[in-house]
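A single protein chain has been removed from this complex, and every other one stays in its place.
Labels run A, B and C following the written order; every chain starts at residue 1.
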Amino acid sequence: MDTIGGYDFEMLMSVRDYELDVQGIVNNANYLHYMEHTRHAFCRDAGFSFDAMHSRGIDPVLRKVEIEYLTPLVSGDDMISCLSMRREGPRFIFRQDIYRAVDKEPVCRANITVVCLENGRLTRGDILAEAFEKYLK
Amino acid sequence: MDTIGGYDFEMLMSVRDYELDVQGIVNNANYLHYMEHTRHAFCRDAGFSFDAMHSRGIDPVLRKVEIEYLTPLVSGDDMISCLSMRREGPRFIFRQDIYRAVDKEPVCRANITVVCLENGRLTRGDILAEAFEKYLK
Amino acid sequence: MDTIGGYDFEMLMSVRDYELDVQGIVNNANYLHYMEHTRHAFCRDAGFSFDAMHSRGIDPVLRKVEIEYLTPLVSGDDMISCLSMRREGPRFIFRQDIYRAVDKEPVCRANITVVCLENGRLTRGDILAEAFEKYLK
Partner (left out) sequence: MDTIGGYDFEMLMSVRDYELDVQGIVNNANYLHYMEHTRHAFCRDAGFSFDAMHSRGIDPVLRKVEIEYLTPLVSGDDMISCLSMRREGPRFIFRQDIYRAVDKEPVCRANITVVCLENGRLTRGDILAEAFEKYLK
């Protein structure tokens, strides 16, 4: 696979035609779907298990999304979905950018803020930080 | 609300534009979404709780869908989603038909087969039959 | 319908169970779907036609979404989806907030930036501004 470089994680995905809207471009909400899928693949890749966390009473929760749309994907497009992670106190910020595979044209870029709840209450996030230690130096 | 009549349950729903595909009509898979929403509303209306069932180890499971597409819904359409229920041994058959609200034109019609698992194994469905007794005479 | 007040437009919507994810809460991307549906209902209500615009070569396009998630919606919830609109030069900013209907608890709030393309090129947005004149004073 072609890579973009400079991210903690990259993966290739394909547009599926039912994700298009009536204008023939991928509907805006689907980019959040792509990004969620990428975060989960990253977590799996990093050995992080949502289930194991959950059974300890700990749940990562989405708090905020800022996304800019640059170039729409269309039918038949492949994309490279990229992710980097950093910590700001109790908040974990995922920088998530998507590029069109064929020419590496930027499609959209987002900052996605996740916090960690323990039995429903906000934590400092130390357990999550430990699990992703190597990405947060 | 206008009604169709002759069904166990009817409800009004609206097309949301993100359900359209590139041809400007509701994508075929979304009719299954509408029908699932209707079954759940019917269950809630009948006092049936998936959660309560689940905590007794009992889960209704979709086994089969037969759906015919007659007239596509488009942007701005409202629909009347209708449901009747019958039992054939361990199988519960939901007859689910959707009509365009404005002129009662048939949009699609389906037979949807549900069975009941108890701790993962097929049951005769007696508990479900009891919960929906009044619809199954 | 109960109203929140202080917005240009409000509408009632219901959670559909297929919008829930595995945690039993509405998946984060679906709030963008709700908000898109609300913008389109607002446009229809205001007499604005995407089709008529499109046939003049003019297309509103989503440029940016900032959304904060406060309280998740769950199965059976109704919501009041609210919208106000303002203009900043060529950009139209939709303030879109969703409240849980039963207790008016804030669910999420967003700023959504739309620009107007004419034959694919960015415009000053004067035609859109004219169509929504009464909301932009």
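Note that a residue touches a chain if its C-beta (ideal position, glycine included) is under 8 Å from a C-beta of that chain, and two chains touch if they have at least 3 such contacts.
The structure displayed is predicted, hence computed values, not measured ones.
Q: Can you say which of A:2, A:17 or A:105 touches the chain missing from this structure?
A: A:17
Q: Using the document's definition of touch, tell me which of C:4, C:20, C:70 or C:129 contacts the absent chain.
A: Within the whole complex, the residue contacting the unshown chain is C:20.
Q: To test your reading of the contact rule: which positions on chain C touch the chain that is missing from view?
A: Missing-chain contacts on chain C: residues 17-18, 20-24, 27, 29, 75.
Q: In terms of residues, what is the contact footprint of the unshown chain on chain B?
A: 23, 27-30, 32-33, 36, 59, 61-69
Q: By the contact criterion defined above, which parts of chain A meet the unshown chain? Give residue numbers in ascending order.
A: On the side of chain A, residues 16-18, 33, 36-37, 40, 44, 75-76 touch the unshown chain.
Rule of thumb we're sticking to: only the chains that are shown with their structure count from here on.
Q: Would you identify the chain whose Cα-based centre sits farthest away from the centre of chain B?
A: Following the centroid criterion, the farthest chain would be A.
Q: If I average the C-alpha coordinates per chain and also across every protein chain shown, which chain's average lies closest to the global one?
A: Minimum centroid-to-centroid distance belongs to C.
Q: Just give me the whole-number Å value for how far the CA centre of chain A lies from that of chain C.
A: 23
Q: From the mean C-alpha coordinate of chain A to that of chain B, what's the distance rounded to whole Å?
A: Those two chain centres are 34 Å apart.
Q: CA centre of chain B versus CA centre of chain C: separation in Å?
A: Averaging C-alpha atoms per chain gives centres 29 Å apart.
Q: In chain A, which residues are in touch with two or more of the other chains?
A: 23, 27, 29
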